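Every protein chain but one is kept in place in this view of the complex.
Let's look at chain A:
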């Protein structure tokens, strides 16, 4: 054993520990070979019965959960091969070399064994597994064991004491090397496009999986694979590329998102997609208020409600008190304007408060909205909203003769009702993204951030704090109202119960705030990612029923403990929460004397 560790010492950085004492090269080759074998087993049948969701019974065609194992196996193979020094694969690991292999092997192992165990549990016994299944289990285990023999990417200051510490050391992140050669611009844009296409594929796979075990398998796989890509430095590299080509990157993201309905045959999942977009758009609006201006708004869903009710009233629904039908553009403007007015009305008295007081008052106003809508029912108040019944039968939108309720062939592919709404929402989301970006990078946006950072100093810089806070509040409200108008048509009813502070279904104030904080405050993509996760996971884990909120709570606590800056970290937030890992360490301090001479020359006059 001592001999083995010395060989490791010779081949890599001195003293870099591995979890298992294997010779490094052997470990690497075994990992690669076993990963390839694991990928190949997915073309075998894992079970003989179609009772388990996903078609795992065919030879030669990986399907269902096998795809996770296939992707994981190939990823592990590629990463391990990059570690072997094969030319042309080096770009895969600009960060750590061994940590990503270990994580990818772990993801493959977890997905494979999860599948096998759920087959055995669901169908009642190991007898339901075909030889292919056992083979997949064995190869993925060998991959993991061999990957555990890879040395850590860097040597810790103190040698790790136990196996667990060696494991965590092996998973530690490494700094990302700078690029050795520049790619031509078109190639970089192509890479961005490919990355977004891969993202769309992953999303489509996830949303298309059957509820229950397959979706849990997908979640487990993604939760380990994304850190693997991160450790490999690929995510950082991609971020650099998207920063260098912002326009094309946004364009690619837009196209990838817009092509989602074309991958769907039925409306079963496009409705989830449309709802995710509504939720994400509102979350982005809230991000203006919370993330940029730093105003904690606990009643934000009320603005979505104002937009929805305004649109419902002018939608031409038979139950609408107004009984008029606006064309869509006018309804959109009505919803946004109503929310804006409501935002100003609520903001003007409350924004004189700071911090906790503002949060409490907004919480109150959110509930006031819901109860007011309940009471405007003709008996306890004027008949405007039809009370708890809400305004039902909101007709489908029709723009220039394009009826959203009917399936249409777009580019030869049939797109049904919710697909249509999804495409409409994509445009609304794109608009809100544009507004957010432009507002954030301007004099107004800087003033918002200044108020968030230090209000007294901001006032001393001549910023009219109240006015700017009101502006942020009103803008956020108008954006939510915009989303609310489409929301009314997608849900086809507007009831007070949709707009609560907290509840099991996503568009409520607590979930909106969670989406912003989970995703990353003040960032553009953070709330979008957070909202997508927060909508998708409850929608797909319906079988958990009452435990959903419990698990959600636990997940939120864990995330805030280990990644307080959110999934997509603002560079600023990252520095704020991780003081030691400073990305932006000031370079060599200038001597005070040098500064003094500058001053002196200026002062000589």
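Here, a contact is a pair of C-beta atoms (placed from the backbone, for glycine too) under 8 Å apart; a residue touches a chain by one contact, two chains touch by 3 or more; residues count from 1.
Criterion: contacts and distances are computed from a predicted model.
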| item | value |
| --- | --- |
| Undepicted complex member, UniProt protein name, chosen from "Multisubunit sodium/proton antiporter, MrpD subunit", "ABC transporter ATP-binding protein", "Phospholipid/cholesterol/gamma-HCH transport system permease protein" or "NADH-quinone oxidoreductase subunit D" | "ABC transporter ATP-binding protein" |
| Hidden-chain contact residue, picked from the options A:163, A:427 or A:461 | A:461 |
| Of A:19, A:75, A:444 or A:569, the one touching the omitted chain in the full complex | A:444 |
| Residue among A:34, A:475 or A:537 touching the omitted chain | A:475 |
| Residues of chain A (touch criterion as defined above) contacting the omitted chain | 435, 438-439, 441-447, 449-450, 453-454, 456-465, 471, 475, 572-573, 575-576, 582, 584-586, 589-590, 592-596, 598-600, 602-603, 605 |
